[in-house]
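Note that one protein chain of the assembly has been removed; the remaining protein chains are unaltered in position.
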Amino acid sequence: MKSSILAVFLALLLVLPLVGIKPYHLSIVTEILIFSILAMSLNLLVGYTGLTSLGHGAFFGVGAYAAALTVNHISHEIGVILVVSIIVTGVFGAVIGWLALKLAGFYFLMVTFAFTQIIFCAADRWRWLTGGSDGLVVSQAQFFGKLIFTSPAMIYYISLGVFLITWLTFRQIVYSPFGQALVGIRENPHRMCTIGYHVRRYKMAAFVLSALFAGLAGILYVQFNHFISPVHVHWTLSGSLLIMVILGGAGTLNGPVLGTAMYLYFQNLISSFTEYWMFVIGVLFIALITGARKGLLGLGSTAWERLAKGRSSP
Amino acid sequence: MKTTKWKKTRKEIVVFGILTLGIIFGASVVLQDSGFFSRASWAQAKPLKIGVLEPISGVYAEAGQRQVKGMQMAFEQYGSEVAGRPIKLIVEDDELNPQVALRKARKLVESDEVDLLMGVISSGVAYSMKDYATRTKKILVLTAGGADGVMRKANYSPYVFGVRAATWQVSSPMGKWLARKYKRVFITGPDYALGIEMTKGFKDGWFKAGGPPPVGEVLAPLNTNDYAPYLTQIKNANPDCVFASFAGGDSVRFVKQFDEFGLKKQILLTGFGYLTDEDNVRAQGDSAIGVMTNFTSCYTLNTPENKKFVEQYKNRYKDNPSQDDYNGFNGALIVYQALKELRGNTSDQLALSKVIQKTDLMSPQGRIRFDPVTNNGIFDIYIREARKEGGEIHNYVVESFKEVVAPHE
Partner (left out) sequence: MRALAEFIIIQTLNGFVYGVFLFTMALGLSLIFGLMGLVNLAHGSFFLLGAYLGLSIWRLTGSFWVAFFMAPVASGLIGIILEKIWFTRFYQRSHTDHVLLTLGLSFVFADIAKFFWGVKIEALPKPSILDGSINIIGTQFPVYRIFVIFLGIALFLLTWLFIGRTKIGALIRAAVLDRDMVIGLGYNVRAVFTVMFGIGVFLAALGGILAAPITSIYIGLDLEILIIALIVVTVGGLGNIHSVFWASLLIGLSETFGKTLFPELAMFLNFIIMAFVLIIRSYGQPDVEEQLQ
């Protein structure tokens, strides 16, 4: 049942540009896809390993800036951009992870927050490198000399492709022994340790892996947006990401995607309607946290179960 | 027993609520295309739509809202329709964020099909919007976002116009003016693009007028609450004047604390307009008296255009106008005149660009023309002093520099 719903969604996503949808709406969906990659990466850390982090804005930003600087100064080739940016993000992920992972809970949250802000301050201050608070206009990337991010439809399909690869990868991870170990660490790290798991190594792996995918989202994003500025490295982006993940359902594969879609679409929609859109999002969020802790997906599956039960019982 | 039942019912309600939201979710795609959610009201003839990007929420909401007010008043005063077509402003919140701004810009251009774009407060947004407007070949009239690099010869775009002073235009004249009378200057300001450019522009004017090297220079992080360490440092350097390029909340705090720590007695405090604009002066009180600034407008400017503007603004909004209102007003005026000349035909954006290029307007802040090399405005700059007269503190013109052109490189 579940897989058929997903198949329908996939089919929809594939034909979207061909249905005559406006480029504006297409770009919203593209943005949702890119941020879903980011949300899924955060979910690996928050939902599966149980490490609530405010650091993902930093990795997204680092990947984005690395991609921007590479395409502007080093090479237009998408291959080069990918390699350079992923390596840079990976290094950041490894260093920060190594420093931060001794901590847990609130303190871990705060240290990731500190690192995000340090990177933000660097992006804001080092104008010679990043253009400072004014940001950078980003040139278009090429694939073997040909421009690829040309039309909204092209950008959409490339983003969809990366999204699907990410989704499949995460699906593999989540159902693998590695993924299960992460859940175990979330639930009871002491017991995992007793059984013989090297907890810290698993945490580190999860951290770096999620940082890499966050960076990937950043690389894609600068080609979509043609622009990067320190606001993308700010902790408020990390905060919004947390909301997206929790809203949709942390610890599930599709939750973050749903959460991202809802958050971005609502933010866009409601802010056209009223200047008090933060209030609306706040209220929604409070209602959800109070009543439905597992997020929308959790609600959805509970409702589904109950409907199924109601049908089977006489 | 009762509690579990209540919990179940509550969960049902939440599920139902979410499902309903989902339906609205889907329906909204259709509705948004029809422009239902735009701030425009229903129109009779096909309206001329102007997309306005401003921060309506968040820390700069005041500035953004003032720009919209200025625009609205301009259209109300001069004409709310061209060739029988009503002019509609569609305002979107850019949240001071280039990412959001681009999203909203796409909505305005592709979904709402606006005829042109106006607005912006943040320079970051200005850069990204200039890039977008040039790529999509849409006219963009910038009413703020005055970083020096936005309107240069190197990134000239026929589609983008700057109806606001570039940083250099409101820092260099002060440098020039101060160098005539003072010898020891201390420069300070906020530590981000604005403060850095202001410092550079000020020094440019100061050095060109023969001023000696500054006795000190320090930039404070944005949103500093306590300027005590900096004020102590300034006092230690013993300057006779200070150029402080703060704006917003920083300017309120800095001016007040400068006075509280007794520095105002021996040192002249100067800055650019936002240091003592009509809003901040309210909060600063008597601490603002004697502070000098350079800016493109002046509340008490004695011209018929300005007097009319100030009076009408006060009647309409029960408030004093500040530079953002002037900018919105001027931008809207320029757009209106251009639209009128083309009889509302915006299908050829390059033709619209040529008409706007030829603008020569006597605005409430003086004569406005565009520099053909950069499309940035050529403005009269006023050196103003804050004085208390009739129980109210306002800025008064001490000297003016006519037709200041921003550098091309």
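Letters A and B mark the chains in the order given here, with residues in each chain numbered from 1 onward.
Throughout what follows, a residue touches a chain if its C-beta (ideal position, glycine included) is under 8 Å from a C-beta of that chain, and two chains touch if they have at least 3 such contacts.
The structure displayed is predicted, hence computed values, not measured ones.
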Touch criterion as defined above, residue of A:Ile118, A:Leu147 or A:Leu168 at the omitted chain: A:Ile118
Contact residue for the chain not shown (choose from A:Ala211, A:Ile246 or A:Leu264): A:Ile246
Residue of B:Asp226, B:Glu311, B:Asp348 or B:Glu403 in touch with the missing chain, whole complex considered: B:Asp226
Touching residue (missing chain; options A:Pro17, A:Pro152 or A:Pro189): A:Pro189
Residues from chain A at the interface with the omitted partner, ascending: 46, 52, 99-100, 102-103, 105-107, 109-111, 113-115, 117-118, 121-122, 124-125, 189-190, 193-194, 198-200, 239, 242-243, 246, 275-276, 278-279, 281-283, 285-286, 289-290, 293
Residue ranges of chain B at the interface with the undisplayed chain: 57-59, 61-62, 65, 191, 218-221, 223, 225-226, 228-230, 232-233, 235-236, 248-249, 252-253, 257, 260-262, 279-280, 282-285
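The criterion applied here is as follows: only the chains that are shown with their structure count from here on.
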List of chain B residues in touch with chain A within their complex: 10-11, 14-15, 17-18, 25, 28-29, 32-33, 37-39, 56-57, 61, 92-93, 95-99, 102-104, 106-107, 109-111, 123-124, 127-128, 131-132, 135, 147, 149, 191-194, 196
Sites on chain A touched by chain B in the complex: 22-25, 27-28, 31, 124-125, 127, 132-135, 137, 225-227, 229, 231-232, 262, 265, 268-269, 271-273, 275-278, 287, 291-292, 296, 299-300, 302-303
